[in-house]
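First up is the structure itself, then whatever we jot down about it.
Complex shown without one protein chain; remaining protein chains in place.
So that you can tell them apart, the chains are marked A and B in the order they are listed, and the count of residues begins at 1 in each.
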Amino acid sequence: MKNRYKIGKQKIIRSTPQKIAMGIVFALFLIYSVTLVFPFVWMFVNSFKSPAEFFGGNIWGFPKTLRIANYSEIFVGLPVGGADGAVIETTVVGKLFGATHKYSIFEMFIVSIALTLACTMSNIFFSATSSYVVAKYRFFGRQFIYSLAIFLMIVPIAGTLPEQYALMRWLGLEDSFFGVFLMFSAGFGMNFFLMYGFFKNISTTYAEAARVDGAGHIMVFFKIMLPLALPVIVSLSVIYAIGIWNDYTTPSIYMKSMPPLAYGLFLIRETLTGKGAYTQTFAAMMIALVPILAVFVAFSNTIMENTIAGGLKG
Amino acid sequence: MKKKILKFGAVLMALAFTLTAAFACGKNNGKKPFAPHSLKITFYDGGYGRAWAYKLAEKFTQETGIVIDQETGINPSKTTTDDIPNALANGTDTDIFFSHNIIWEVPASKGQIEPLDDLFAMECDGKTVADRVLPELLNDCKLKFNGSYYKLPWTNGAGGLIYNKVLFDKYGWEVPETYNELVALCETIESAEIVANPEAPKAEQVNIKPFAWSSECYYWDYLVFDWWAQLEGVDSIENLKKLPSADVFDPAKGYKFPEAVQLWADLVAPHEVNGVLRDYSMKDSSGRHYQAAQIDFLNGFAAMMPNAQWLESEMRDNIDYEKCEMVLMPAPVVPGAKTDGEGNPIRVNYQVGGGDSIIIPACSVNKEEAKQFLRFMMREENAKLFTERTQGVMLGVKYDNLDGIGDRYLTKFARSVFEVNTNSRKFNLYSQANMVLNNKITLEWADTGVNHYAELYNKATTVDAVFATRLSDIKANFAQWKSDSDKVFGAE
Partner (left out) sequence: MEGTSAVKRRKTRRKSIYETGFIILMLAYPVIHFIVFWGIVNFNSILRTFQRYVMWQDGKLVNSWVWAGLDNYKNVWTSFSRADTRRIIGNSLGYMVVSNFISLPLAIISSYFLFKKMPFAKWFRVIFFLPSIIPIVVLATVFRFQFDARFGLVNGFLNILGIDSPSWFGVYPNSQRMIYLYCIWAGLGFNVLLLSGAISRLPVDLFEYSHLEGTPYVKEFFRIVIPLIWPTITTTFLLGLTSVFGVMLQPMMIMPGDANTQTIALKIYNSVRTANETARPEIIAFGLLLSVMAMPFIIAIRFGMEKIYADVEF
């Protein structure tokens, strides 16, 4: 954290081999970037075509007529193609909390936002409490907790999913928002280590000063330590939130009747491609991507500058 | 800056807790007891579409006054089949499930499925419900351990090769009746080198191929199983389903499935014809999405496609009847097929989805109403309504004819499905043998989920190798699998 390597304005001196190496790698990066971006541009363009136009052969060109319905239909609800015409599933916002399996993309967004916020905050908070205590206090079992946490992180134990499910069922949480929230509110994961590293190295001067002023342990933690850790907390939160936002596995088991976006998109894809509506599938995916990209652009500096993995000592 | 972040964090936290609270209260784990006398049905949202459910529900409500709400009472789901075992165990507000193949015997044994003996004895079209069910499916509705009925069959599935009548008419191709005619037809189509998409740029033009298919689905099975049954006879396959010994999988003792697969490989895997390498399938058939293959078939890129009864209904949004009018052909007769007393080949047809089930969860609060609905659905006129709204899919009940189905639904395809179902001896590969219930063995292929057609098509393996490995594996493990399974389900 001390001497950040500043990307300054001084002249960069490169030898010829270095220039060549840099050139080659730059070209490779460019190609790789194109493979990452171009498919989405292609998807965006095709999301405005009718299936007939797309499958009829216009795969590469711009749409001849813009089929906005690809988007609007998803916003109102998915059409139920029927032999006797379409029944439209209405997905009014008022139905948000009761509806099941209706695949409304709005619902999924709201569920995703709620899940991401709730899980991230609880996980970060409990990781902070546990890592702070383990890093800053001496007590019986401290070393044991730390070693156990390391062990758990690097040694995966496979095969426990069925019993985890059985436990959730026993708790009556096998299909609920709260159950998933509970599962993610753990205090001994990756975030524990990253915050442990931070608290370990943080200066205690402030804390001691505050304690002299009569502040208690809780005060010190909330008023001094947490604010000091804020940059770390923000960056960890963003990374962790991305993980929750994109988590498919957990909701596909424990939140079936209330799918968040990552899992719900799968259901949407199956529904649409199942009847050949590829271009509309693209539209649904674009709708899902836009807010994610917006948030990402807003936070990209935070993410890019604050992320650290560090070593697992102990 | 820091204050801003703190404020932002506080707002986020407030939002998170509000939303969490809202969800925690608003949702009852799906166990919310539905209003009594108002049914909820959940069905697999696949190729049959949804229109049938809305239509039947509407008619049922009109007739009986029992409410099936068009919005909340009808629940199409992509994941029903996967969800059912857990839904039955955990509780559900669904009153009737329509699903693909599930091992229903386990939840039935645990008392999680409502027994339907009384339903089967109820009056229906002047007979009983049991009389209405197709005889070859009736026995599979019974739990072999206690002899009670627990399910109704869903459909009387028909599959095989579906051809594009528009292309056949245009180019004067004859529908093949024998395997050898099919072989010759493929060569005719291939050697004609007709451009399928003349309007496309030169580089993207491709010729019409005999077959469009994808290895994502096992649709070739529907043709190859028919060939197997033609060669071995349905009775022998019925015996195999009971798994009396490992010998039923021994080609030396009359097991003909490998021979049927070999016939397929000889035709479809790339091979030389008169010194020219022939591949009758669209490019990269084994590696494509099944929907992509289906769309190509609809657009006239291929003459035939292995598929089943749901194809027209599944793709209805994309069908241009000028380009494709689909018809299910009876399985061409292979050399060596069994014949009847008069020397005519016995027509057989594999019952696609023979294990599909309609069940009532034991926790349903509307069991009687649910049974009323099922009885209603089993009546011939309502079965026809199902067929109408699925464009040709038939329920697993007896149909005398297709009279009364609206003309615009009674397509050539629907008629061809009816013809195949009516004039063939139907068989399926659904079994209640202990080893099958215990996931120790599968009746068709060794490694379920591995697409052997793709492997054979790409010459990654040979038919002999596939079945030799399977036979030795079965012989080595049969006794162990049997004893393991008998420990769970009792001696057979």
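As a working rule, contacts are C-beta pairs under 8 Å (C-beta built on N, C-alpha and C of every residue); 3 or more make two chains touch, one makes a residue touch a chain.
Every value quoted in this text rests on a predicted model; they were computed, and no experiment measured them.
Chemist: Touching the left-out chain: which of A:Tyr132, A:Phe177, A:Tyr196 or A:Tyr240?
Modeler: The one listed residue touching the chain not shown is A:Tyr132.
Chemist: For chain A, enumerate the residues touching the unshown chain of the complex.
Modeler: 1-7, 12-15, 17-18, 21-22, 25-26, 29, 32-33, 35-40, 42-43, 54, 59-60, 126-127, 129-130, 132-133, 136-139, 145, 152-167, 182-183, 185-188, 200-201, 204, 207-208, 211, 216-218, 221, 242, 245-246, 248-249, 252-253, 261-262, 265-266, 269, 281, 285, 288-289, 292-293, 296, 300, 303-313
Chemist: Could you pull out which residues of chain B are in touch with the chain that's been left out?
Modeler: Listed in rising order, the touching residues are 81-82, 85, 103, 106-107, 109-110, 145-146, 203-204, 206, 215-216, 282-289, 292, 296, 437-439, 447-451, 454-455, 457-458, 460, 469, 473, 480, 484, 487-491.
The working rule: only the chains that are shown with their structure count from here on.
Chemist: With chain centres taken as the means of their Cα atoms, state the distance from chain A to chain B in Å.
Modeler: 37
Chemist: Which bits of chain B are touching chain A when the two form their complex?
Modeler: Interface residues on the chain B side: 2, 5-6, 12-13, 15-17, 19-20, 22-24, 26-27, 29-30, 45-47, 49-51, 54-55, 70-71, 75-79, 83, 86, 89-90, 197, 199-200, 204, 289, 291, 294-296, 298-299, 313-318, 320, 388-391, 409.
Chemist: What residues on chain A touch chain B, complex-wise?
Modeler: Contact set of chain A toward chain B: 51-52, 55-57, 80-84, 87, 89-90, 96-98, 100-101, 110-111, 113-114, 117-118, 121, 165, 169, 172-178, 181, 227, 230, 234, 256-258, 267, 270-271, 273-278.
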